[in-house]
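As you look at this complex, bear in mind that one protein chain is not there, while each of the others sits in place.
Naming follows writing order (A and B), and every chain is counted from residue 1.
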Amino acid sequence: MAGMVAKRVGMFALVLAALCAFWEGFKWFGETTGFALGSFEVNDRTLPHIHDIIGQLFEPSRTNGPLLIEVLWDAALFTAKEAAVGFALGASIGFALGVVLAHSRLLQRGLLPYIVASQTVPILAIAPMVVVWMGGRGFPDWFSVSVISAYLTFFPVTINTLRGLTSADPRALELMNSYAAGKWAILWKVRVPSALPYLFAAFKIAATASVVGAIIGELPASIQDGLGGAILNFNQYYATTPTSLWATNLIAALLGITFFLIVVVVERIVVHRAPEHVA
Amino acid sequence: MTSTVVEPIPRGTLGRRVGRELTDWAPAAAVFVLGIALWEGLVRGLNIQEFLLPPPSEILQTLWTERDTLWSAGWFTFQEAFGGWLIGCSVAMLTALVLARWRTLSTALMPFAIAANAIPIIAFAPITNNWFGALNQSSKMVIAAVLCYFPVLVNTLRGLTSVRPQQIELMRSYAAGEVEIFRRVRIPNALPYIFTGLKVATVLAMIGAIVGDWFGGSLDALGVEIQRQAGVFAFTEAWAAIVVASVLGIAFYAAVAIVERLTMGWHPSSRTE
Partner (left out) sequence: MSVVSLQRVSKKFGVGGVRALQAIDLEIGEREFVSLIGPSGCGKSTLLRIVGDLIQPSTGKVVVNGKTPHQARLDRDYGIVFQDAVLFDWRTVAKNISLPLEMVGWDRAKRTERVNELLELVELVGFEGHHPWQLSGGMQQRVSIARALSFNPPLLLMDEPFGALDEMTRERLNLELLRIWEASGSTVVFVTHSIAEAVFLSTRVVVMSARPGRIVGIVDVDLAQPRTADTREEERFADLIREVRHLLRRDGGPDVEEPTPTGEQDFIAAEEALD
């Protein structure tokens, strides 16, 4: 078992090194041959060295200021809080909605098209309205961001909850009916357990979506403390210090991955799934 | 000898099928009518923050009066979305073919693909703006393309590999090589999965194009238009632009869904229940 883990870690490190080599290799190739795609040129500004990006983390974020990595760490925590609240909110609403829809075909036919369509409404567009409205009601700004995050989260959870609950084995349902089990019992003893794989698939998507929602939501709310604000901030300094923006994006990427990994770990603990049969 | 003739499952007369489609959509249509009526009534009756949520009648009116700007903005943004979708989906499908053929590659790269999928891609919009210039459509196209890439890759790969072992055994009994197996089994089997991926990608491409504008974009773009109108509290105009974005997104999705129906009449999902 330990051998397998070591092998996987080794493989991971190898591919990571290969990707870094590919990056640096492309950079070298682009700079020496003057490779360009329209207005895109390869140089230190458009594609900084990886070691420069990581090195920037340990530089002060501004003259005599704290290190970049400290600033980004605080920003990441701030955004993480918004995303976590948004995830919890969106997942609960999504689950509840899915349960309701699973029990009524009429409601399904009536509401599903709009639930799907809701995702085509670009959240960014309604975000300013959400912020103003919630601010007027006395909610703190970061909560409005959580609401926006929840908006992106509830959709995959709803769809997958619906699919999962309705995918229960009909024979298991017949068995429960032969015990004269009530709808509530059937829900929790049969439908939800069989829906777990679908739920976790949705949670994985939702984890990323909640982080995206949080970062994007900070923009119309003009929040400085989070990663969204940091991105806007360092975007302004891109001409002089491009590596700062890249470093910020790196941290944002790590935040997204962390949320995702948390869901994966929880899934491993909760669900024991049969492997898929593939050829 | 009497042969064991069993009547194949009927598909129903045309009239019956159309009737069934209509009854399927009736509840949704009812909700739409109810929803709009409620919206209009509540906003006017209770004078609810009209500046935040204008009544539908006013939005409709603005859609008409501003139709020229909205149409050109919509088209501009749709080009970004469509271009990104095209690029992202093609590269993804090619990658999936390579990964399905050489499995060791796919097991090695899978953790990275999964990790990459968890990255907030939209945060890279400022960087692509710096690459191509904020006003250039290419910067948003790249974002849209990257957003499309992973869902299509995952779905296509799944479709190519979820072939039953017996189908492979059958092909081997015909001394079929890898290329033949791909051509005759894996790719046709993957079509439903590919279309699922393509449909999801249409939504993502639109979002990428519009949200990408928020970090800086041309005045001709829909996302910028929405942001601009919201910025001067012209919410009716902003909502009108949002409606256009929504409708474009739905139309894009529907177009792919129609192509799917046409090419895959054989699939279970298009059979009668």
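Operating definition for what follows: a contact is a pair of C-beta atoms (placed from the backbone, for glycine too) under 8 Å apart; a residue touches a chain by one contact, two chains touch by 3 or more.
These numbers were taken from a predicted model, which means no experiment stands behind them.
Student: Which of B:Ile36, B:Leu86, B:Leu135 or B:Leu191 touches the chain that is not shown?
Tutor: Result: among the candidates, B:Leu191 touches the missing chain.
Student: Contacts of subunit B with the missing chain: which residues?
Tutor: Missing-chain contacts on subunit B: residues 1, 3-4, 6, 8-9, 164-170, 172-176, 180, 184-185, 188-189, 191, 264, 266-268, 271.
Quick note on the criterion: only the chains that are shown with their structure count from here on.
Student: Between subunit A and subunit B, what distance separates the C-alpha centroids? Give it in angstrom.
Tutor: 19
Student: Considering the complex alone, what residue numbers of subunit A touch subunit B?
Tutor: That would be residues 11-12, 14-16, 19, 38-40, 45-46, 106-107, 109-114, 117, 119-126, 128-129, 132-133, 204, 207-208, 211-212, 215-216, 219-220, 227, 231-232, 235, 238, 242, 245-246, 248-249, 252-253, 255-257, 259-260, 276-279 of subunit A.
Student: Which residues of subunit B touch subunit A in the complex?
Tutor: Checking each residue of subunit B against subunit A gives 24-28, 30-32, 35, 49, 52-53, 108-109, 111-112, 114-115, 117-124, 126-127, 129-133, 136, 138, 161-165, 167-168, 203, 206-207, 210-211, 214-215, 223, 226-227, 230-231, 235, 238, 241-242, 245-246, 249-250, 253.
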